[in-house]
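In this view, the complex is presented without one of its protein chains, the others remaining in place.
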Amino acid sequence: MKKSILLINCKDNKGIIASVTNFVHQQKGNIVYIDQHVDREDTMFFMRLECEFSKDSFSKEQFENDFENSIANKFDMNWQLHDADVKPKMAIFVSKYSHCLYDILSRFSSGEMGVEIPLIISNHPDLEKIARSFNIPYYCIKVTKETKVAAEREQLELLRKYKIDFIVLARYMQIISSRLIGEFPDKIINIHHSFLPAFPGAKPYHSAFKRGVKIIGATSHYVTEELDEGPIIEQDITRVSHIHTIKDFILKGRDLEKIVLSRALQLHTKHKVMVYNNKTVVFN
Amino acid sequence: MKKSILLINCKDNKGIIASVTNFVHQQKGNIVYIDQHVDREDTMFFMRLECEFSKDSFSKEQFENDFENSIANKFDMNWQLHDADVKPKMAIFVSKYSHCLYDILSRFSSGEMGVEIPLIISNHPDLEKIARSFNIPYYCIKVTKETKVAAEREQLELLRKYKIDFIVLARYMQIISSRLIGEFPDKIINIHHSFLPAFPGAKPYHSAFKRGVKIIGATSHYVTEELDEGPIIEQDITRVSHIHTIKDFILKGRDLEKIVLSRALQLHTKHKVMVYNNKTVVFN
Amino acid sequence: MKKSILLINCKDNKGIIASVTNFVHQQKGNIVYIDQHVDREDTMFFMRLECEFSKDSFSKEQFENDFENSIANKFDMNWQLHDADVKPKMAIFVSKYSHCLYDILSRFSSGEMGVEIPLIISNHPDLEKIARSFNIPYYCIKVTKETKVAAEREQLELLRKYKIDFIVLARYMQIISSRLIGEFPDKIINIHHSFLPAFPGAKPYHSAFKRGVKIIGATSHYVTEELDEGPIIEQDITRVSHIHTIKDFILKGRDLEKIVLSRALQLHTKHKVMVYNNKTVVFN
Partner (left out) sequence: MKKSILLINCKDNKGIIASVTNFVHQQKGNIVYIDQHVDREDTMFFMRLECEFSKDSFSKEQFENDFENSIANKFDMNWQLHDADVKPKMAIFVSKYSHCLYDILSRFSSGEMGVEIPLIISNHPDLEKIARSFNIPYYCIKVTKETKVAAEREQLELLRKYKIDFIVLARYMQIISSRLIGEFPDKIINIHHSFLPAFPGAKPYHSAFKRGVKIIGATSHYVTEELDEGPIIEQDITRVSHIHTIKDFILKGRDLEKIVLSRALQLHTKHKVMVYNNKTVVFN
């Protein structure tokens, strides 16, 4: 059987669910999972379907044509059809911190992540050794004020060459330019080391420490042009107290960062995240 | 508009979703929410639909007849149709602890709970004053070895008289008999003050203290004939450490108990819990 | 035995712990608990001791005199000696929300809280019935732009008349004036319904909903002149998702608010909180 994932969003309307499920049925598909959400305030409709089709008879192109003409047009839908068996290609951007990189790669090597990782890009050479021990190409592209534009062009060429589907910033300590964001809309995943919207920007652990919070957090979000303002995919927290120094905050935070980032990656990879109004609908 | 909730479970099969959504559509209903689950291991299918019908044209009886004949029979379904606007009638059983009772009644009085509370039954007179301050009838029915059967008969009569739909044991310190369980299958909700299946039975905080756990919990579950073995609806936990005495465990536990119990009640009241194989499917 | 609690903070220095423990020993006291903290960055020392003295021989006045002259002067200490058996007098301020009030009063009536509650002050008459059912005097003092100064004077007179030690704002929807804060420094405890410093000010649930956060929180803090900027005593969080409406945020938040507030009250009541640099040291 061929498994496909259909993502839909559109203005809410009567009969959408029946129309779509009917359509899949007529195409000899079996719906194995359906997730649906209506945002009452914006009267927006969201749906995610996992469908199975017979490998012999199913034509993705045919399905897409028919769906567009019969259903999508009628309800003015945004929609995508993904092949569940195709692993998306993920590029990892890193700087000098290794904890998120190790976490991703060790999951990758144990078969836990449904992605391909064709390359790692960094602005520093420090983590090349790790990339090598996992046999993944590592490109060190220095980024300075002067080289920023050229560096970015080089990055983009690599991303195209390797046909990258989405990017994870695994504690990549550089601001991403509009151009790169424009090429990968809702496809660049960052981990911010605070409980956004508290403590955006640099040095959030220092700010949290100064404020005397009793809980710190980490937030994984899609990168948009407003720094640290993109749609939140996942967050988690851990307790701290007066006994913890900034260094303790940082160490405790690392555990959060890697876990929260990996959850966001899993959700994105399985096409479980839909973005709307700078927020996410997460079907998990 | 009239809002109804349709709960379905049956053997998993192709075309169920399309059949059901189609049927609702044909009945001029609008599906406003759909939740669905398939237990792959047991190949069981579960679905919860919230549908809106025009008040003028909708006949519940008609819908039930047609659904039974056309869909339910075909897929051999267990199913129920609930009127979302009808508040279920809940009986509260208590003994001497007041924290869960206060919590339920203060939520009730602030309009937070979608239930009616026609009566409170207790084996002790202690909490009558609280019931009275909320204007709810309080029946004190003593339970001893000798009076157990008679007491239960009296309880059952009250439950029938008040047309009770489900029962919450808000720290009711008596074992419920088979007969009462039989009359209210998956309709008696208990709060157990441990993280089941750890520490079933009496004095779980004492056992947890002795074992030196670092986390304690509370578990709300449906009452079945095996004590503390019924389907789990909700659980939560809180941290403890060596500095906490048994008394601290008990106080911290109370906060868990009342919150976990109230969450379970909300889920049950909104028909979001389905029971199968001594487990629950919770659509929340 | 007479139990006393000694709180100390001063510049960190060698020999403080030995000096203090020695002093207590010489006074025939037995130290039953010692908590200590050093803030390395500010080189500040904090200590909390629970000591037992023989009821016959112990004179609080004598102890205070001797301690001041021999130890406190030497190390330039801020310090307080509390009688552990004296219950502090707490005033509750409320507006219209009842959940925190019910929670506090039900704990109070079950003997869980080590305070006296001589009075409840409100700017609305709505919750008087609840106060009455717990037999606690309820003073309704309207607050408008015009009456603000007079209202506050009336509040202060009541607080003095009842010899109030500290105040809890149990969702009291008014800004507290400098004058009241000045009379009760680090003695007015507020519950803010967000995970501060995220979403300060009004309508935090609405802001959290708009931002699409995956976790909401509540924060209990001492009231200072900067709104929502006072020292944080306790925080906690709960998960939310796209399925939750603002109304759901509010309901889930209420459970947080009452639990977090009650924890803060317990800590304050037991003299476990010390304030320094707009942060708290919490010995729990």
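Think of it as A, B and C in the order they're written, each chain with its own count starting at 1.
Basically, a residue touches a chain if its C-beta (ideal position, glycine included) is under 8 Å from a C-beta of that chain, and two chains touch if they have at least 3 such contacts.
None of these values were measured; they are calculated from a predicted model.
Asks: From the list B:M1, B:A150 or B:I243, pick the residue that touches the absent chain.
Replies: That would be B:I243, which touches the missing chain.
Asks: Which residue, C:N30, C:N73, C:T147 or C:N277, contacts the hidden chain when the whole complex is considered?
Replies: Counting the whole complex, the residue in contact with the absent chain is C:N30.
Asks: Can you tell me which of B:K96, B:K142 or B:K214 touches the chain that was removed from the display?
Replies: Only one of B:K96, B:K142 or B:K214 touches the chain omitted from view, namely B:K214.
Asks: Considering the whole complex rather than only what is displayed, give the residues of chain A touching the chain that is not shown.
Replies: Touch with the absent chain occurs at residues 98-99, 102-103, 106-107, 109-110, 112, 133, 243, 251, 254-255, 259, 262, 284.
Asks: Pick out the residues on chain C that sit against the missing chain.
Replies: The list for chain C reads 14-15, 17-18, 21-22, 24-25, 30-36, 38, 239.
Asks: For chain B, enumerate the residues touching the unshown chain of the complex.
Replies: 37, 39-41, 195-199, 211-215, 217, 231-237, 241-243, 245, 277-282
By definition in this document, only the chains that are shown with their structure count from here on.
Asks: Using the contact definition given at the top, which chains are in touch with both chain B and chain C?
Replies: The shared contacts of chain B and chain C, listed by label, come to A.
Asks: Name the chain whose C-alpha centroid is farthest from the C-alpha centroid of chain C.
Replies: Relative to chain C, the chain with the farthest C-alpha centre is A.
Asks: Do chain A and chain B, two copies of one chain sequence, contact each other through the same residue numbers, with over half in common, or through different ones?
Replies: Mostly the same residues.
Asks: Which positions in chain A are in touch with at least two other chains?
Replies: none
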